[in-house]
Structure formats: structure tokens, C-alpha cells
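Certain chains of the assembly are absent from this excerpt, and the rest are unmoved.
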């Protein structure tokens, strides 16, 4: 099964919104929610993709030809690659009927764990979304990261408990989710959190806590002040606020401010192993890739996910090799040209 | 009635020039006067729109989740939102027969006032344009801003008297209107005004006086020297002079020069609540939106105007919330990225 075959199959069953495009760049689905599109004018997902393309990699092959090690040490675990599947919730709302939140999570979490990486899972107004997600993670011995929406603290505590029961090795909160159009005026309500509230949330768990949805240095410093272990530089694929900068634009300044104090992840328009390399060169410890994993699940199930992971992993290894870096630690900022 | 329905209806009755485009960006009507197009090559309206898109908003949701207050205190009044409907005159010339200057102003001024904001009204060679406009404002207790063209001083004095009779809470002059192609060589003649002349005009009224059509720091300082209470940074949607900069390009330098000495408004290509937010972040106290209000009137009458105001208002509130500003005063320049 090739990646092109996965895309072709996905086009037959991924619903009416996603087009399973050859390159997932936010154009065909612009301003289309439900579905994977971005909010408002809808140019943020497009910008996310485009800005990575403006960053170029500096080839240098005059170096010893050692094997390339793509593995990431994170939170006491070793991942085969420094990329994660991003969280998706309400699968039926956005992507048609082939999968539901249970079957989707079962396939994705399992396939990722088997391939040596971890999936973030989603959350939703429907409590079943988190239930199915944490059950899937539990089946893989905790190798997955539940992502809780910024509900009221009681609801968050319940979901934290579910994550703990699943032995999830880390837990995340997409702090920007209040901007999702389909969460507006729903129950439980989602909303912004002060540093104090976030501090309380961090203390609800004893596993590493990841704040997803940071786009400014100020926000990163607040996440650090709240005790977060990691941030995800993310604008939620443009789905929570229109006309944000691309994550590629803000990553390096955020990394300059908090690198070494928290782990730094980034998502948004990362579509190749070369893009993963660029993100690491700009200061990220790892990246999240979201929509293409949906396509991989719909187009190929567990095998599709495996194929996709190996594709991106091979591209990353190739780029590392061609730029003279044999491990993630050797990837330095001078290996890209902005 | 949704905004899409308003647009669809407008396309059936708004005349031959305006296309009631999904996004009003100056492209379909380029270089088309009469109608809403811009003068000459006609790229200024397009540039107005495009330059706002280059300004990005800095999301930050790590903050206390207080209610957002979008209200603007201006000239002793409280507006629900910091945006105004822009002035239109000679409705039949530009937009077909469904409305005339009387019915258009009646609908627009009334609907705006009921929705908690104010409309600027237009002026024209035909004295009835101002007559109908001020009558509409009078019906709403003065909640509207007559905009007088830069005629000779006698004519201006007559129109000032009409504004005063209507109890208009402020009055404006589009000082750049001499460049309108359809005012060339007409009677009364419209023309530039020296600081001395403008000073005389300011003293004709005892309500706040707004100079509309300022594009340079020098112009803003002259408006201040003439005693103006406010300026509108505006290139008249590209209709008075071809190949101007976009207003988004010059706003911040003008704000740096006169902020706090006069109120600062801006118009030109502002098409979403996110754009309103950007303008305020760059130093504006409020903004004018013009052509989309025409579409709203033609496509939905009073209900159309209400729907449009609430749409833009909700987008503004959402953007404020997602960027961590709970009132207009909390919107600061570091919340945008230029």
C-alpha cells in the first residue's frame, strides 16, 4: 500500500468536507467547518503550510557517513520519531461515517504505538469521545496523550481521572479550544484559563502536562509560570481564530524564550519529514501532524497509519543525513535558511 | 436570515455594478464608476483589503475568562461596537432602483441606531441627498453623522444648519471628495480646503467635527491645527485618487502622531471583526465599514443591517476574547503582528 493508494481510497470514504488532497495545504477546505477547514476568512491553515515552504534546508554531505538516529527521548520514553499524531474529536461530525470516535481512536492509537510513536487523542462535548480515547490508550499500555478541552475545573478533573486510569504517559489541554465554532454555547462550557487556574489543572495530574495552543512568547511564559511541562506552538490549524500568524513564524522566538525550561512541540501545516526537520532546527523538540493521519486512517486503517509514519520518518532521516545531522541533538538552527 | 442569504438576495436587486461578492475586496468592481469601484487603474480598494490580511492577530487564551465588553465611549455616547456604517450618497446612480436616498437612509440610520451603533450618511450635488439623510437622523434623535462634501463655505453652512436641526451628535466632511469623478465640474463645486478654511468650517458647528480622508501624518496635523475633533484615515475606497497606499499601511504612523489629541477612525477594506480588532490594535478608536452595509440594506433591509452588525460584532468579541483583551482599552499593538 503506497501513500498515493491511501489518498485514493480515502477520497471514497472520508465524507464531504475533506478532499484528501495530494498535498494537505488548507486550500480545498478553506473556511469550511464542519470538516477540516479553518475559521473565518480561513487563510491561517494555508499560511501554516506556506510558511514552512519558505524555510529552506542547508544541504551538506561532506561528513562521515554514520547511521542516522531519529529517536526522541521524551518524558522518560523513547519514540522512534519526533512526531506525533494530532488529536481529533467528533470524527463523525467532520469526516463521515466510516469511523466513529471509538473505532478511529482504536486504529490510530494502536497503529502509532506499534510504529514507535504516540498519538494525541481528542475530546468533545459528548463524554464518549474522551472515554473511547482513553480506552484506546489503555489498551496500548498508556502510549497516547489524551487532550482535554478547557472545560470547567470539575469536568477537567473527571477527564484527568480517565487519563490516569488509562495510564496515559502524558496529558494535554488545547487551551485555545474555546474558539472552536462548534463548542460555542455548549455544555460543558469551554473557556480561557488564567495562570492560577492552569496551575490548579497542572496539579491535577502527576504525569507531564502539555499546554497546546501557544502563539506568543507571553503565552509561553505564562504556561511556564503555571507549571506546564511542555507547550504546543499551535493555532489549532486556524480553526479557533482567523488570521493568526503561521506557527512557523513564531516558533523560533518562542523557543528562544523558553527552550530548556519546557519541552516545545509545534503543529500546523507540517507535511513532510523535511518540514519536521525545519521545526526541530528552529527549536522544537517534536511536532504534531494531524489531518494527514485522519487521511491515513480512512484510506488505509492501521496499515495506512504505518505507511504514513514510515514515509515521514524516512523523509526525516534522509533530510538529517543530507544536512549532516546524525541525531536529533545535532540538528541546529544554521541548518535552515529563513 | 443569514449573511449568505442577504448576499444572495442583494445580487437580485443591487444594480449592475456591485456584484455583492462573498468577500467585498474591490476586485470584481475594479475601475468601475458609477458603482462601487475605484478610480483609474483601480487597485487601491484591492490594496485596502489585502493589507489588512497581512496583519495577523496574536492569540493568547491563558487569561481569566471574563465577559468581553465591545462598547465604545465616543463624543459622550456609548456605542455597542466600535464600528460605524460609512456614508453613501446618490444611491440610484451607483446601486440601481430598489432604494433611493430617502429610503436607503431611513433603513440604514434606523437599523444602526436600533442595533446600538451609528451610521454616517452621504451628501451629493442634489440637495435632497443631505435633506433625506438629516431627516433620517432626526427620526433617530440625532444618532447619525451627516457627512458634508467640501463645497464652498456658504453651502457648507446650509448643510451644517440641516445637521444641527437634526440634532446630529457629530458631523463629518469628506475633505477628499473633490477627487470623485462624478463631482468634477458640477455645481456647487467641491474642492480642497486650507487649514484656515477648515478652521472656519469647524467653528460652524458646536458638535464634534470629523475630517474624513486623511492619509498622511502631515494631513493629520493640519486637521488638528484646524481644530478637528477626529479624523478618518481614509482614501475613500480608492474612489478619489488612484494608487494610494492602503489605509492599513499608514494608520499606525498617523496614530503615533496624533493619538489622544483627536479621535482616530479608519476605513477601507475592513471586512470582519478580526479586521476591526487589528485597526484598534494599530491605534484607531473606531472604524467605518461602508460597502457591506449597502449590500446588507439591499439584501435584507433593516433585518439585513442588524444581522450584519451582529455578525461583525460577534467576530470582534471572539477575536478580543481569543487575544486576551476584555475591553477596547485592553487592545494593544503587541496583539497584532505586522
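First chain written, first letter: the chains are A and B, and each begins at residue 1.
Basically, a residue touches a chain if its C-beta (ideal position, glycine included) is under 8 Å from a C-beta of that chain, and two chains touch if they have at least 3 such contacts.
This is a predicted model, so every value here is computed, not measured.
**Student:** Going from the 2 copies shown, figure out how many the entire complex holds in this file.
**Tutor:** Spelled out: 2 chains shown, and the full complex contains 4 copies.
Simple rule for what comes next: only the chains that are shown with their structure count from here on.
**Student:** Fit chain A onto chain B over the CA trace and report the rotation angle, somewhere between 0 and 180 degrees, nearest 5.
**Tutor:** With C-alpha atoms aligned, the rotation comes to 90 degrees.
**Student:** Please report how many Å separate the Cα centroid of chain A from that of chain B, as a whole number.
**Tutor:** 42
**Student:** So in the complex, which bits of chain A are touching chain B?
**Tutor:** 40-41, 43, 150, 175-176, 178-179, 191-195, 197-198, 211, 213-216, 218-219, 222-223, 226, 235, 240-245, 249-250
**Student:** Under the stated contact criterion, what part of chain B meets chain A in this complex?
**Tutor:** On the chain B side, the touching residues are 23, 53, 55-65, 272, 274, 278, 315, 318-319, 321-324, 337.
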